[in-house]
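Just one protein chain is left out here, and the rest sit where they should.
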């Protein structure tokens, strides 16, 4: 007996409050098409992450964002949820992860604003927006290289801080390793860290927190 | 001109909602005594983390927990805050970190319950408590070795999940490296990760989130 | 004196009970063609692993599976052997390794069933099949990311557990390193681990164990 | 509500065929004493692994082996099981792990013989015992440094091979890392690898396999 | 012929402008005593770095600073040199390295002021001293954990920035690795990095630069 | 509200004495074109580093150096500054980094000479130029493999030494890791190290130092 | 003043007994052509290592071996030298490094025989040739994966053993890291190790040793 290779978790939305996200990078076009077909048949929302452009070109009916590499199919617009998320990024090269966070939050019906390219090499860019930044319910900090923005933000802002290291950089920063260890070792208290480039995870972590607003 | 080596951040409580925590491990007894004296003079709460027993023996007036290695001095009991935290741990060897989380939350006036030694080697220990575990506002998962409990909990529980890898283990798990990478790479969405053994950080991350309950 | 670069181990089947497997990835087409010609002349079964599609297109007479990247030539069907293997996988992206295990076992005349995409992010997928899974003689667990399925399965099933980390994942999971350390550090006892993506090794480890059934 | 820090898995023997093993290294004497008391009250066998000598001196009623660092309490001798295990080691410095494997198997009622100090620097030591070594049901290979014995044994012996890297060595071999990667990367097929120094795991892996003899 | 194990570089001062510094950590007391005797005989200044307290207790005639672990013997006070160095540190636990920099500069006749415990978790501590800090010729930034102070300082100050990661921290920061990679990967341009805890090197790098003032 | 992804730091020149350098490698052509347009509108000098040739082909109006991968647009020639920089390199394969340093210095109006391919495998190449090399104000040493040139130069020359490891090499030297650790661990005092291949940083570090000449 | 990027070491042959070898991998075609022209003008032998096929196609007058990736130009055949080298390899995928060793020795006038594909997975392949292998002056062992052949050979053969790890393998063996650490950690005494894939180095190490035959 050989079972199929797909076993979509249709119970996730009920169990956790959000649907299964499909990790597209290591799946074949054939696998993705079968998952999409299953979801469309059930009218079940679907978001495919890290979907390479050449694969996306073969998928039908959804919306593809080439910066974020997200492919989304939703039969109807998501119901808006309470809470506002602020996304901060260190540099413009972090845009793919920023947009993955933003698109995923949008897919879940959550409002988010992005403040990009405000890394600490020019502190003024962050400090001049501080009052605005402190007005969000949750902050997501996206940064590569040494990711010092996470520590600075966590030292100035009382909100929950979700930190996402990005694979932007070279040498010791290559692949995001320097940013990851920097965020984990932050001298500012309470910074919570995701895997490198894991914008999806950051968005779902925020979604989990926003449940507290409904309590 | 040579400045002193201490520059306590008395503004942190107002700015962030919690006081500066003193990292005791790499400080001398002399440095700790001077910080304590400053705080006591101002009637300012103080928590020293990772305070070795031999150092604690030389500090006066506070409460020392030899398991958590926290030294606490509070002129009056903290005001209770809204929200309940559930702390889960994989094994009984994780107790020092569990207690660091719990003591820090207590120091901040936050209620927490611990469910220890319920790692996935015997899934029954977790599953039989699942309804109870799902009743908390936030979950903190503390685990060493391969830390699979974080993934299993995040797959079954919709709350925010703060994961703390511990330095329990040997070989590839030595120093907590396997647990850390396992938690960061979790297949369950939205797991947020702290540095290895960083119970303080987990407690303060929870504190930041509980602000959402007051919104 | 310069000797040829090929020295196929024709004695392996007699000595160990299984033929030499040819590791195709780093060999040239010319080297592979010479090995195949030698084997075909002797009517000796041959399995080439990790054979890239472009190389396989130049090899004649065998069967190529583009998912598993195995190229097999067997003059006659293998004799069926006692024992049933259950292969579990965390996600559908693990299919190449799952199929490498399955094809290799088939090549050796061993029956195997695959249960794919049942990772612990949705424990129900595993638990609902638990009775079936417990009915196999040996379990092979194939997983990437944090590979928590290995620990959960080993905690619930008394059989030998052969764990194969896969190179599925990114950030700290890139190249399979997180899955490898997680499986080695498993809190569940007796998990035996193969190199990353080593489906061939898992199949031959199972073959070695099945000798015990004949004892 | 704060639960205790101990949650012994009394169901493990029924579920998996062997009792929970207590990892002693990171537990306090107080924790160990409470676990022992619980087990003794229930007449439940108990093995504490990696129990430091100074802790063992404070535990009562059991048998302590200072080489293997195992502390064992069994109200009655274990029932003998079918199957014979051969344990091979590279050097005499590997004795602690060899004895951990042997004591754990003995605790489970399984017969084992050890062939120590037969590393490949003098191949004669292995080759002269080859016929004998090939007579066991399962081989456990324990080795530090570059652990080449695992590959040589797996190339000459058709049995299941459980490889345990040890933390014997210095420089690149420090902590067992060279031995671990060497065993995982073995050119001989089907070598199954445990975490560094994990003699307990090797013994329980063997126990799982011996179930096949009873099939 | 066996030569002695000591070959002090008396030509260094003439060649490079500063004397050889003796790395004390891995030398025996006997070796240190012989070097001191040689220098004293020649009336040659000597600084022993990383000299453990128990060794220092056996050395005669010099000045030992137990925080910096420097042992210094100078027959006469050094001639003062042009230039002012500002030393900034992230936390009070960095004091040993701060003092090693300061003592070495003093040994060379160079003026330095230390601004300690002004890490970015409370940016105010740095920003409120910014005008003062910008008045030095060279800045040495000493920090452990994620060392974000180096990036913030380099973004606000036009001077040469010598960054010294310290081994303060735990988990991913253990041994100073996170601080080192963070400083190397700084998004702020022109940060120059020393080995972990290398206060001696930072002081001598500053000395080399001050030659430009004399040009 | 979603802000744009670009936030160029026009204040950097005034604050630090040099303009923001644009890191081109991870930016899209669209992003680069928008930054260039902004700068050209303001008549603001712009240097894009690590600009791939295929991107450079789409950028208009500037000068591209395919070896250094720098793209520069300057409305008028920079004003010459005091000070001379000597750039030394280990091998001819280091040319891209050497030229990045040189072009960046030129962009800033600083004079530099390059002495390439003088690694220590043939010490004569360095020693025969020693007097000349000792005549510069600052030395930049660019080297891959084991980068021993940095230690040799720092032992013979009293100037500030900025060391840039390059990603030239294979095996343990791959990606520049051996060169980086070698330069950080130099036995010669005062070597200051940049991230791997960070020629931009070396040039700006030199620029910061040359301010001392103006003091 | 800007010097050229080439500085060929024409004195090496006289100083060390062998000419400079040109590392081709990171050099441009233009750089290679200029070096060749210089050498041809002087009638100086030249060997370019790791020369990619597409580069070699643009170089004139020499002999290119696409397996070894060596490009050689010698105006006349080298003078034969005393001594015989035996090259052993673990698998046929190691052929590029084997041939780099062999071609370099040939370039230097040294006789070598290769015994390929005799790894320890089938010890018979090595043992059956042992008498022959023991007849060489020096052995070069080339192997990837866990490289156990080096230890086995060094345990059976009294000659100098030069071990070259190769980048053949995947997972923990990727890039040759497992083979490198295994060879360095060999339990057999006196194994000397080269960088991964460094066949050139092995050949020149052998050349240095053969000088002893002339003593």
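In order of appearance the chains are A, B, C, D, E, F and G, and numbering begins at 1 in each one.
Keep in mind that, in the parts below, contacts are C-beta pairs under 8 Å (C-beta built on N, C-alpha and C of every residue); 3 or more make two chains touch, one makes a residue touch a chain.
Keep in mind that this is a model prediction, so the values were computed, not measured.
Residues of chain F that touch the chain left out of the display are 90-91, 119-123, 145-148, 151-152, 154-156, 169, 171-173, 177-189. What chain G contributes to its contact with the hidden chain is residues 15-18, 21, 83, 137-138, 155-162, 180, 184-185, 189-195, 200-201, 204-205, 207-213, 215.
Counting over the whole complex, chain D has residues 67, 89, 91-93, 95, 98, 102, 113-118, 121-122, 124-125, 144, 168, 170-174 touching the chain that is not drawn.
The rule we apply is simple: only the chains that are shown with their structure count from here on.
The distance from the centre of chain B to the centre of chain G, with each centre set as the mean of the Cα atoms, comes to 55 Å.
Distance between chain F and chain G, defined via averaged C-alpha coordinates, is recorded as 34 Å. Touching two or more other chains at once are residues 15, 155-156, 180, 184-185, 189, 195 of chain D.
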